[in-house]
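Have a look at this one.
Missing here: one protein chain of the complex. Every other protein chain is in place.
Up next, chain A:
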Amino acid sequence: MPRKLPAELVTRLLREGMGPRAIVEHLREHEGIEVSPQAISTFRQRHTDVPPQHSTRRVVPWDVRPEHRSSGYRRAILAYHRRAQGRTLTGEERRNLEHVERTLREAGQVIDYQPAQGWLLVPARPGVDTGIVREPEASMTHDTTPTQPATTPAPSAAAAPAPPGGPAASATAAGGAGTRLDPWFGSYAARAHGMRASEIRALFAVANRPEVVSLAGGMPFIEGLPLDVIGEAVQRLIATKGTTALQYGSGQGDEELRERILEIVALEGITDAHPDDVVVTTGSQQGLDLVTRIFVDPGDVVLAEAPSYVGALGVFRSYEAQVQHVPLDADGLVPEALERAIVQARSAGQRVKFLYTIPNYHNPAGVTLSLERRQRVLEICKRHGVLIIEDNPYGLLGFDREPLPALRAFDDEGVVYLGSFSKTFAPGYRVGWVIAPHAVREKLVLASESSILSPSNASQMAITTYLATCDWRGQIKAYREMYRERRDAMVGALSEHLPSASWNVPDGGFYVWVRLPDGLDARSMLPRAVTERVAYVPGTAFFYDGQGADHMRLSFCYPTPERIREGVRRLASVVNSEADLVRLFGTHAEPDDDPRDAEHPSPNLA
């Protein structure tokens, strides 16, 4: 027979949030009293002044303590629960989980959630803690079930906090009618986990207000186009060829346009391609998506520059690739580092699928891969059997010189080339292209048909008309001159107002990559910029692993030179105030602790 409960003590413990099993242990250890957990539950029911237990906390580690915040732990806890729910893990998740399991086992530790302190590493209780995460107190999850003797390892699935059934099931368990306002919350694929808008993304909402100078976006300056001429041509197009233009087209794209595209890429030394090698896509963004779709399995390694284009990282993430960054310098990707990365990944048993590189006027770094390095990158990739994805939307937008030959110009087997009309003409038509070896191209066409059936005929024919009737070479030249003037405005204003920062002087493209004075954190500083009516993109957007907080990307494509100078002036005052603050508190730029969520502006925000 259990002895009488010490009512006062039990009330206090319950109020402190201790569960029945923990109280049983406490009484046994400190008071020498043996009672059953059931007795505690009954006590709680009778004494209504003790508040009911709060609902089960779903153990999702959003507030992992900073020292345990390394994405390794975080990902392991998520994977652990997913596995307990019977979901399949990606190779990378499994490897990471196994690594954490091994490490903790060797250290004799488990991860425990304490409401007041967050996630802690605590000594494992032999025989009780069987997984990497301490199971929630039985009382909190299933009070009604007879309590198991403490020595029986609880099957992890029993305590898996989020049943596969999702929110409805957990709400019933808690006894009330809770809602997560998204009945499908439990149904999303693992790849959708990062598809969340962040606080940072919300701050960009002000960017398209006229009061704000946005140095954040990548929108070309469309006002520079002869809109009246294009308007007439498009009108004629619909009047004369409307039945084709408004009809479905071929999956591979309009043949006449594919021929025209070859004229364009010839400017960068690609002279051996055939119209059949070209696949027209809905922007080069779709090209990126298709290439990743046909090559990358979850967990496969993609090599990319550090930093790299935020939109490409998003695609890689959605296919659950593992991106390894390779450093770049003023001459672009560093060949030795590339080779090291390949060798290291391979020796760790990883599959390296391709190198994704932006050789010209890099987004965001602004640098160009030198001619000499092009040969070495090609040679290294060939030797190691690594495919190259060459993403080249800015190649024709050099300020001071003729374009360098594309990587694809030297190698038609080992390079998949992505091109775009977005930056040299107009992104609104959403037309880009891929040039690929024949076998790859066949797959790309089928993949594209399965996602969009065919690229827009109306867009393709409008572009064909533009190329045929307008002086597109002259237009590109005009763009180059205009963007050069804006680059000069930006670099000049930076030298004048922000001498404490450092940056490269790009000789083409849209972007300047700025290193902030020591200690400043570009994410943390963004609200201050919004207050001062200026916007930029924090460097963390361009890294897969949360690095880059010490940089920001400034774009000079959209605002006029005068606005650019004003924007940099405002930015300088932001940086100076932030520098004061950082000096005062001695803080540093810190990695983004959840690099998966969206921290870049949407494409139509300047």
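Keep this in mind: contacts are C-beta pairs under 8 Å (C-beta built on N, C-alpha and C of every residue); 3 or more make two chains touch, one makes a residue touch a chain; residues count from 1.
In this text, contacts and distances are computed from a predicted model.
Asker: Determine which name in "D-alanine--D-alanine ligase", "Electron transfer flavoprotein subunit beta", "Carbon-monoxide dehydrogenase small subunit" or "Energy-coupling factor transporter transmembrane protein EcfT" the UniProt entry assigns to the undisplayed chain of the complex.
Answerer: Answer from the UniProt record of the missing subunit chain: "D-alanine--D-alanine ligase".
Asker: Out of A:V122, A:A197, A:L246 or A:A330, which is the one that touches the chain we can't see?
Answerer: Among A:V122, A:A197, A:L246 or A:A330, only A:A197 touches the chain that is not shown.
Asker: With respect to the chain omitted from the figure, which of A:Q109, A:T130 or A:S524 is a touching residue?
Answerer: Here the residue in touch with the unshown chain is A:S524.
Asker: Among A:D182, A:E263, A:E449 or A:D518, choose the residue that contacts the chain missing from this document, as touch is defined above.
Answerer: Considering all chains, including the one not shown, the answer is A:D182.
Asker: Thinking of the whole complex, not just what is shown, which of A:G86, A:P126, A:G349 or A:G586 touches the missing chain?
Answerer: A:G586
Asker: Across the whole complex, list the residues on chain A that are touched by the chain not included here.
Answerer: Interface residues of chain A facing the absent chain: 15-17, 41, 44-45, 48-49, 51-55, 57-58, 60-63, 65-66, 115-118, 143-144, 167, 170-171, 174-182, 185, 196-199, 202-203, 205-206, 209, 211-212, 521, 524-528, 530-531, 533, 578, 581-582, 584-587, 590, 597.
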